[in-house]
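The complex appears here minus one protein chain, its other protein chains still in place.
For reference, chains read A, B and C in written order, and residue numbers begin at 1 within each chain.
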Amino acid sequence: MADKKTVLIVGAGPGLSASLARRFSKEGVQVALAARNAEKLSDICAETGAKAYGCNAIVPAEMEKLFADVTNDLGQPDIAVYNASNRVRGPITDIAPEAVLQAITISCYGGFLMAQQAAKQMVPRGAGAIFFTGASAGVKGYPNSTTFAMGKFGLRGLAQALARELHPQNIHIGHFVIDGGISKGADDPRNDRGPDGLLDPDSIAETYWQFWQQPRDSWAWEIELRPWGEKF
Amino acid sequence: MADKKTVLIVGAGPGLSASLARRFSKEGVQVALAARNAEKLSDICAETGAKAYGCNAIVPAEMEKLFADVTNDLGQPDIAVYNASNRVRGPITDIAPEAVLQAITISCYGGFLMAQQAAKQMVPRGAGAIFFTGASAGVKGYPNSTTFAMGKFGLRGLAQALARELHPQNIHIGHFVIDGGISKGADDPRNDRGPDGLLDPDSIAETYWQFWQQPRDSWAWEIELRPWGEKF
Amino acid sequence: MADKKTVLIVGAGPGLSASLARRFSKEGVQVALAARNAEKLSDICAETGAKAYGCNAIVPAEMEKLFADVTNDLGQPDIAVYNASNRVRGPITDIAPEAVLQAITISCYGGFLMAQQAAKQMVPRGAGAIFFTGASAGVKGYPNSTTFAMGKFGLRGLAQALARELHPQNIHIGHFVIDGGISKGADDPRNDRGPDGLLDPDSIAETYWQFWQQPRDSWAWEIELRPWGEKF
Partner (left out) sequence: MADKKTVLIVGAGPGLSASLARRFSKEGVQVALAARNAEKLSDICAETGAKAYGCNAIVPAEMEKLFADVTNDLGQPDIAVYNASNRVRGPITDIAPEAVLQAITISCYGGFLMAQQAAKQMVPRGAGAIFFTGASAGVKGYPNSTTFAMGKFGLRGLAQALARELHPQNIHIGHFVIDGGISKGADDPRNDRGPDGLLDPDSIAETYWQFWQQPRDSWAWEIELRPWGEKF
């Protein structure tokens, strides 16, 4: 077990996290998946051999316990990926403050908590990677989407600050700006956007894999991915 | 009183808020100042005739009451300015999660709460301005400053989303990126940066005033201000 | 005459340059206008007392002569403004290379030539301002607009590099991102965009004036202006 690499994916579910689990496990990387409700991960675990953990990502003690458990089971994560996000749509006059705070906390603060636990292991070790799944909402503020703007801009600020703080400590930061809909498969109703009009989560996962393979003489910290026909 | 304009400044204290109070009151605008501790505002109030209000900006009910009280006393605010911010400095491995969440909430979510109350009055009225005091940390993530990056990037995301949402409703959004130290006066220890090496809060307040004067055929939503010798 | 300030506007014509001439001359600033064809400036000159100069802005010797002539007539310019631009529209497959090169040269290289002549006077003097009129095409590359993208991105790069180079020498750089149509008056056919749907050149000129008034402890180098209803 000591020689195997481990990836921990927080905010896991079907879609991108499942593709990441497949992509990394295919290369012999051990996969740990964390979600508030671990039971919904059983299919991915069955397919990829991943291990599932229950964790509410916005509770510091739960995030701490998650890293302790994964470390105990599989060793310290070599890569930690934050996929959780939450939003509230609507004109600013209409949305509920409590839901807005909850959404920012999940989209951004939970990413901080994961990054902090990861850094506590990676800084002493002098190696590791911390990846964040962003959105076009993190680089452009859209109308009727103030909540997502706050959460995803904040997450991008965290990633950029960490790139400057941790790259010189040999910890690779990645922020992936997903611009477009992620396909849910052949019967996704949004398939009317034309061929390849939705991002295939397997394609996205490939880019995460490539980031992890980058030699440190040529690190990127951010990349934007969108379908060929997507307006931007 | 009905003809007078009113500005509400949230997160008030000595420095920029005092300069704003002076600048706007000089033009006959009524000034309402809100801070967690309203007593510390007594000097500014004495100087400018401003009215002080106690308000914890991150509590929805207190923000709602603030707008109700100001409206009752002075009329609906024509301009609302969010100046509050909070940060935690240090390597990500060292900072306390609770303090980080508190800081994000003050820097970003409190701005949302103010903007929401302002919008609830301004959208039906079809007029108004909502200004946010940002920082260079909102456009560049600095090492050992993850907390400020999250809070100020998030605030900028809010401002940009609101510019797209509310400009077409005749509500002017302003986001002011302050890059450098704000002078605390003649005996500021940072005066060793050379002549005009710190931002004079009166100069900053002048720019807020100019934004408010902009005719809507030529609105800006953002401006960066820094001393002439500041590296960027 | 020695006490009077002088502004030189290169690439002058009806529209923004006329508004700038009016705005600055109203404050007692002497105005010099330069265009390839000086004759078309006679109306503005008659109205504002400006002095007109013929100059092909992309020919180094002509730019040098322009500064010599203005200096001789009115004194060294305190502010130099570059307004010239040129574009070629169309799919990249369809546009003529010679016209493309010409357009880039006018939009960007001419700005360099003006800035260089201005800097040669301002650096030794330790004071001055150099302003550039940009466009949304300088911050976002639009389809079928490669030529304008090259010219205006390049001009913005020049302005940003100069802000870092010359601000510490007390020379103020301004880059104005005009996003939208500039009104040509009451019978502008684009007035169907609704009230205040086009930028009033007088409003833009006011912002140039404000930049020039900024104290150096709080300098901006860039601002974006657009009508309240403009999509961005």
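The rule is short, and it goes like this: a contact is a pair of C-beta atoms (placed from the backbone, for glycine too) under 8 Å apart; a residue touches a chain by one contact, two chains touch by 3 or more.
Remember, predicted model here, so these are calculated numbers, not experimental data.
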{"item": "Contacts of the hidden chain among displayed chains", "value": "A, C"}
{"item": "Residue among A:K26, A:R89 or A:R216 touching the omitted chain", "value": "A:R216"}
{"item": "Residue among C:C108, C:A129 or C:A205 that touches the chain left out of view", "value": "C:C108"}
{"item": "Residue of C:S145, C:S183 or C:Q210 touching the missing chain in the full complex", "value": "C:S145"}
{"item": "Touching residues on subunit C - with respect to the absent chain", "value": "60, 91-93, 95, 97-98, 100-101, 104-105, 108-109, 112-113, 115-116, 119-120, 123, 137-138, 140-147, 149-166"}
{"item": "Touching residues (missing chain, whole complex) on subunit A", "value": "164, 167-168, 170, 172, 183, 196-200, 203-204, 206-207, 210, 214-232"}
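The rule is simple: only the chains that are shown with their structure count from here on.
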{"item": "Far-end chain from subunit A, centres as C-alpha averages", "value": "C"}
{"item": "Cα superposition of subunit A on its sequence copy subunit B - rotation in ° rounded to nearest 5", "value": "180"}
{"item": "CA centroid of subunit A to CA centroid of subunit C, Å", "value": "45"}
{"item": "Geometric centre distance via CA averages, subunit C-subunit B, whole Å", "value": "32"}
{"item": "Residues of subunit B touching at least two other chains", "value": "164"}
